[in-house]
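First up is the structure itself, then whatever we jot down about it.
Just one protein chain is left out here, and the rest sit where they should.
Labels for the chains are A, B and C, by order of writing; each one numbers its residues from 1.
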Amino acid sequence: MSRLRYVAKRTVTSILLVLALTVVLFIFFRTLPGDYATMLAQSGASTEQVQLIREKWGLNDPLHVQYLRWLGNAIVGDFGTSRGYGVPVTELTIPYLLNSVILAGPAILTGYVLGSGYGAMLGNAFGSRFEKVGILPPILFGTIPSFFLGIILLFLFAGGVLNVLPTEGAVSTDVVRQINHHWEMYLTVNFWSHYLLPFATIVLVQLYYPATIMRSSIIEVAGEEFDEYHKITGLSTFTRYTQRFKHASLPVLTILPIALARAISGLVLIEVVFNWPGIGSLLVQSVLSRDVPVLQFIFLLVAIWIVAGNFIVDILYGIIDPRLSIGEEAESG
Amino acid sequence: MTTDEPLLEVEGLDVEYELTNDVIHAVSDASFTIQENRYLGLVGESGCGKSTIAQSLISALDSNGEIASGTIRFRGEEIQDLTEAEFKNEYLWNEIAFIPQSAMNSLDPLMKVSEQATKIAKEHTDWSKEEALDRFRELFGVVGLPESRIDDYPHQFSGGMKQRTIIALALFLKPSLIIADEPTTALDVIMQDQILNYLQEIRRDRDLSMLMITHDISVVFENCDDMAVMHGGQVAETGSVVDIYTQPRHPYTILLQRAFPDVRFRDRKLETIEGEPPVLHEDMDFCSFADRCPWATPECRQGSPPLEPVPEGAETPRGGGETAADGTRVDDGVVTHRTSCIRQEEMADLADAHLDEIEAKRTLTE
Amino acid sequence: MHLGSTIKYITQLLGKLDRRSPSIRSNEQLRVFFSDSLTVFGVVSLLLLVSLAIFGPMLAPYSYDEAQYQDDELVRFQPPSTEYLLGTTQTGNDVFSRLIYGARPTAVIGFSTAAIVIAIALAVGLTAGYLGGRVDESLMRLVDLLYGVPLIPAAIMFITFYGMGFWSIILFMGIILWRGSSRVFRSEVMQLKQRPYVQVARSFGGSRPYIVGRHIIPNMMGMIVLFFALSVGLAVLISAGLAFLGLMNPFIPSWGIMLQNAYNSGRMLEVWWWTFPPGIMISWLVLSTYLVGRGYERIQEGKERGVQL
Partner (left out) sequence: MSSTQPILEVRNLEKTFKQSTGILDLAKERLGLGDNPPIRAVDGVDLRLEQNQAQAVIGESGCGKTTLLKTLMGLYSPTGGDVVFDGTNRDEFSKADWKEFRRRVPIIFQDPFNSINPTFTVRDALLEPLGIHDMKGDDPEGKAIDALEKARLTPAETYLDRRESELSGGEKQRVSIARALILDPDVLLADEPTSMIDVSTQASLLNLLDDLVEELGLSMLYVSHDLSTVSYVCDRINVMYLGRVIESGTTDAVLDNPKHPYTQALIQAIPVPDPFSDREPTDLRGTPSDPINLPGGCRFKDRCPERMDVCDRTPRSTETEDDAEHTVACHLYYDHEGATGADGHATVRAGNGMHGGDDR
């Protein structure tokens, strides 16, 4: 089966998966006990008003009708309006999403690459003193609560000892007044000075999984017969280690989606500690204000983020491992 | 055919493995020689040190293993003290190649078969990539595999095809010695027969010696010219296959032959050898077979037994026809027959009793 | 290759990663386990922290919520002194006493969540591993789905709509966190099931519960204890995060809540004696559980690679 068909198959299944997730999310949100209407009721609105609201928002129609209507709008890009700000959900969320992607994207990637590289070094040095102790730093950063790690870095660089970096927010208030478009903010030095500490925190937190999984995966591969054969045929250490890395990267890739899901949890905490206006802090705000449309959209973004992660992993798999994408035609020789 | 100097000479080889608080004497005082263009079978049960010897020949011992003493001479040059890098530049794959035990999964699944060949060529020769590919393609044909498939991945090959690819890779740089570590153990009997037959074919049109390591004595008798029987890290007996079959002079060799099932004589009671091979923790300054040997005497336990030559036996070799069909089976005195049993004279009549029984069996079934 | 076999291939690969047979059998392995200083540090710390959780309240100089007065004036934000070893909090409580008191709720959260995680993971692992076929396939797809659930956002939703009950949060974490260990238990059960001694017991007519009780579980004890320790660490880590977001019951003085109070005081970086001790204690507990795990894993790798560590 050619690689193209393999990619096509994966794309179809990913899209189906996202659709399935939207159904699950929709049902979950619609059945929440404390939805918007009842919250209004608690804040003193009379029952008629609540009925009016439910009618206006079409909350009384049967579930599947509501879902199809929601899906119809979603395809067009209209995810409803935010209850809290009365602004279309997409318009409200996109700036926060951008802030999160700019922070989390590069940080997770760096953490993953550094972690895998370090883990490979450890794996190849199995049994040595360096390997025995070398595993400690990633474990340390993996076991310190991410927000506490943020506090430590703030303490070291922004508050206590050397007062170099700003303590919170993405950009200081005076700069906000100068720029008119949201994305111009990314060009100011001020933004990048705010960016440094949360970025560092995420990188350090993200080291643990790739480092430990790559280390044990390299050790596993080093025990395989083909690795022995590479050694016996006298291939250079560089070639052997590259082949080991290729093999060992498969399990590391397999846990990428899991790490992505974990990264979102971390992101929420780090954005709260650093007061970073990302999707995490928006999530916390919308939950407290029971802003269901915004919440639904955020969770949809999260779902797409995870499905996309799986999709990328599948494609990378197909590229690295021929057994998957190139069919088997073992003839009797 | 044979210059006076043997291709490979191992003298008094000791190999030890260091564990956290223990030393394992895996090989003690092992000596044998491989002549040019002859196959030597290294046979013994599990844990007797035969794989350790194979690894020490190409300095591929595990990290905690080292050659404690003794010499390994390849064409007269001592190679046991070479570092891995030195050995790799001068000898590895150009002179000495290797067929691993589990050939089935020795090919890297993420690497095209041709890539494996070009990488080996890049490491040990100065051929260009194209030249290497052409040579490998031609060798693929010789090995009986479709030349068009050298760019396939290992998972697209059947078990037999992988086995032949490994043999092709071993022959790739025209080595003069191939070490095959249990080449057919994991195979079914028909595939084993095909591969062993093929290992005989490749020596017809090229100068090639082989060190074949196996636990199966019948594979050695049929496929090798000379052999060395190992027990507990020591070489019990060495010599030409014909010598050791017709005049065995070590109790272990005799009992091993009698314990080995032979499909032709089905009702012969199989000989059992009591006890277990010794655990090699202390220095082996005694005959490792002493505890299991029914004819052991106190002297056997004082000092590790040296390999003594066995005086020339009867003119016509017993236990078989005058000469085998293709004439190679007559002992041509190339390799001296040596045994490490200090009671080798008494062993003579034990061997004769064993051979009488085989001949009686043979006449019965004719 | 259609999708079915790809998933199977990837699970196989993951299984391969987890297939090490991790039961500590011979005491020789125990010797190797305790010869590693980091592992010993992990085990000793765990014992210390657990005893702190049990005997803590008796040792604390003051009660955790007793406001301290000096010549009838609330002692707020006092730096560490002989009287208050770690200074005082915004509401005048002694930080040292709160720290000692905090051990118990944190430990309770950790251990009870771990108990739920191991119970479910073992049940799923045994069923999927032992029955195999479609049951195994569907349970493993469920695990893959659960892996897609980001825990903190999901917890935020759950707590906001279902309340901050101490035990309901523990239950919630338990119900999601079993996903990790269940996959490992499953591959171990599958491996053990193929062992000749199990097949002989089945051939004699040993019933399924007998086989699981007598053969499967005893050979998995090492791994069960290991994943229990790891789950304790994970649960403490996550509950600290939730506490920090103000989503845990503030009247139960776990270390997470302490840290959150310090953060909310707005003077987090100044009152270092209030902010850092709870953070350090949490990290210490989680670190020691992971070090025990690391020591355990090295035995398996050493045994498998024949390397004497």
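Following the convention adopted for this analysis, a contact is a pair of C-beta atoms (placed from the backbone, for glycine too) under 8 Å apart; a residue touches a chain by one contact, two chains touch by 3 or more.
Predicted model only: the values in this text are computed from it and were never measured.
Undergrad: So which of B:262, B:282 or B:299 would be touching the chain we can't see?
TA: The single option touching the absent chain is B:262.
Undergrad: Of C:79, C:163 or C:218, which sits in contact with the chain we cannot see?
TA: Of these options, the touching residue for the absent chain is C:218.
Undergrad: Given that one chain is not shown, which residue among B:105, B:194 or B:304 touches it?
TA: B:194
Undergrad: In the full complex, which bits of chain B touch the chain not displayed? Write them out.
TA: Residues of chain B in contact with the hidden chain: 45-46, 158-160, 188-194, 196-197, 215-219, 221-223, 241-242, 245, 255-257, 259-264, 266, 269-273, 276-277, 292, 319-321, 324-325, 329, 362, 364-366.
Undergrad: In the complete complex, which positions of chain C touch the hidden chain?
TA: Touching the chain left out of view, chain C contributes residues 2-5, 7-8, 23, 25-26, 132-134, 137-138, 141, 195-197, 199-206, 210, 214-215, 218-219.
In the analysis below, only the chains that are shown with their structure count from here on.
Undergrad: Mind naming the chain pair that shares the most C-beta pairs in contact?
TA: Of all chain pairs, the one joined by the most C-beta contacts is A-C.
Undergrad: Could you pull out the chain whose C-alpha mean position is farthest off from that of chain A?
TA: Result for max centroid distance from chain A is chain B.
Undergrad: In whole angstrom, what separates the CA-based centres of chain A and chain B?
TA: Taking the average C-alpha coordinate of chain A and of chain B, the gap between them is 57 Å.
Undergrad: When the C-alpha atoms of chain A and chain C are each averaged to a single point, how far apart are the two points in Å?
TA: Whole-Å distance between the two chain centres: 23.
Undergrad: Going by the contact rule already set, what residues in chain B reach two or more other chains?
TA: Where chain B meets two or more other chains at a single residue, that happens at 63.
Undergrad: If a residue has to touch 2 or more other chains to count, which residues of chain A qualify?
TA: In chain A, the residues touching two or more other chains are 127, 323.
Undergrad: Sort out for me which residues of chain C touch chain A in the complex.
TA: 1-3, 6, 9-10, 13-14, 16-17, 36, 38, 147-153, 156-157, 160-162, 233, 237-238, 240-241, 244-245, 259, 263, 268-270, 272, 275-276, 279, 282-283, 286-287, 290-291, 294, 297, 301-302, 304-305, 307, 309
Undergrad: Which residues, counting only chain A, touch chain C once they are in their complex?
TA: These residues of chain A touch chain C: 1, 6, 9, 13, 32-34, 126-127, 132-133, 135-136, 139-140, 142-148, 151-152, 154-155, 158-160, 167, 213, 216-217, 219-220, 222-223, 250-251, 254, 257-258, 261-262, 264-266, 268-269, 272-273, 283-284, 287-288, 290, 295, 298-299, 302-303, 306-307, 314, 317, 323-325, 327.
Undergrad: Can you name the residues of chain B that touch chain A in the complex?
TA: It comes out as residues 58, 60, 63, 88, 92-93, 98, 100, 102, 105-111, 116, 119-120, 123-124, 144-146, 153, 155-158, 160-161, 164, 169.
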